[in-house]
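Take a look at this one; I'll ask things after.
Only one protein chain is missing from this complex, and each of the others stays in its spot.
Up next, chain A:
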Amino acid sequence: MNRASTPSHAAGEALRRRVLADPSIGILSLLAIASIVMSIVEPTFATEGNVTNIVNTMMTVSFLAIGMTVVLIAGGLDLSVGAVMGLCAGVAANLLTQGLSMPVAFAGALAVGAGIGLANGLLITKLGIPDFIATLAMMGIAGGVLLYWTAGVPILGYMNQTYYYIGGLTRIAGPITFPMILVVVIAVAVGLLLGRTRFGMMFYAVGSSPTGALHAGVRVDRVKIAAYVVSGLMAAVAGIHIAGRTTTVPPLIGNGYEITAIAAAVIGGASLTGGKGHVFGALVGALTLTMTRNIINLTGVESSWQAVVTGLVLILAVAANQAWTVLRARSRTKALAKGSAATSPPLASRTSRVHHPSPTPDDGVGSDAPAAERRPETIA
C-alpha cells in the first residue's frame, strides 16, 4: 500500500507544511532553547507561578500587537496605540466613577478607540497624510487630551469585583484569567478574518501592493481605514484591560507601548513594508518581549544592561525569523527543482511565477506573486 496516498498522511503533510511555513517557527525555536536553558540556570523560571506571571504580563502588549499586526499587514503603521490605550483606559475608568454601568463604560472606551482609528484611517486615506505623521499626531492628541483632562492626576476609585477579573487580578479557574481567554478569542477571530475571508485577504493585498490591489478591484481606502479601526479597537481593549490590571489610570499609562507593540508585531513576522504578518506571530512577539524582561528580572541583570539585552533580543528574534524564512525558501526551491526535473516544463525562474502563479498554499505574501494573487501567512 502506498503510504503517501493515505488521507492521514496527506493531512499530516499539510500540517507539517503549514507549520514549517510559519515564520514564527524561528523565534519559537529560540524561545524554546531559552526556556530550556533558563529552566536549568534558574529553576524558578519553569514554575507555574512564573509562567502565569509571564502570560498575565504579556496580555496588554498582546492586544496592542494584534491590532498593530493588522495595520502593518495593510501597509500602515500606528504610532498612536499607546496613547489611545491610555485615553480609553481613562474613559472607561472615568465613566465608571460617574456611576455608569460597566458595559456602558466599556462601550464608551471602545467607541473612542474605534473613533480614533477611524480618524487615523480617514486622515491617511482621504487627506493623504503619511501613516507615520497622521498617527504620530494622533498620539500627541490622544495623550494630550488625557493629560489635560486629568491634569496629571491619576484616575482612581473605579475598581469593583468584576473589574478585578477583567484586569486579570482575580483568576477564573486555576491559573486562568479572563484576559487570557479574551486574547485567545480575539486572536482566533482576527486570525479567521485575515486568513479565511475574502475581506481579510484584502489586507494582505493592499499591504503588498496598493496599486495592484486597486487594479484587482479592492477598495484600498476602505481596507486601510478598517485596519486602523481594528487597531483603535484593540488599543481600547488593551486600555480597558490595563485599567483593571493597575487599578489606577495615570495620564502617562500608555507611554512607550506603541514601540513595544511594533516590536512584538515585527518579531512575530510582520513586515514594516506591509503585506506580511499574522496574529499568532503577534502573540509570539509579545511573549518574546515579556519573557525577555522576566529573564532579566530573574537573573538580576543590572538595569543599565536591560535595554541592551532587550535590543539584542529584538535583533536576534527578527534574525531568527529571517533565517527560518530563507531556509524554508531554499528547501522549497530545491523541492521545486526536484519536482520540475521529473515533470515538464521546468520553472525558468522565481520571477516567472508572477506570470504563472502557483496554486500551492505555500505561495504566501512573501512570494513574488502579484499581491492580489498571494496567499496570506496566517494561523487560522
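What we mean here is this: a residue touches a chain if its C-beta (ideal position, glycine included) is under 8 Å from a C-beta of that chain, and two chains touch if they have at least 3 such contacts; residues count from 1.
Everything that follows uses one rule, which is that contacts and distances are computed from a predicted model.
Only one of "Periplasmic binding protein domain-containing protein", "Phosphoribosylformylglycinamidine synthase subunit PurQ", "GAF and ANTAR domain-containing protein" or "ABC transporter domain-containing protein" fits the UniProt record of the hidden chain, and that name is "Periplasmic binding protein domain-containing protein".
Only one of the listed residues, A:K224, A:H278 or A:R293, touches the absent chain: A:R293. If you put the hidden chain back, the residue from A:S29, A:T47 or A:T333 that touches it is A:T47. Where chain A meets the chain that is not shown, the touching residues are 42, 44, 47, 49-50, 53, 57, 60, 140, 143-144, 147, 151-154, 156, 169, 242, 245-248, 250-253, 255-256, 293-294, 296-298, 300, 302-304, 306-307.
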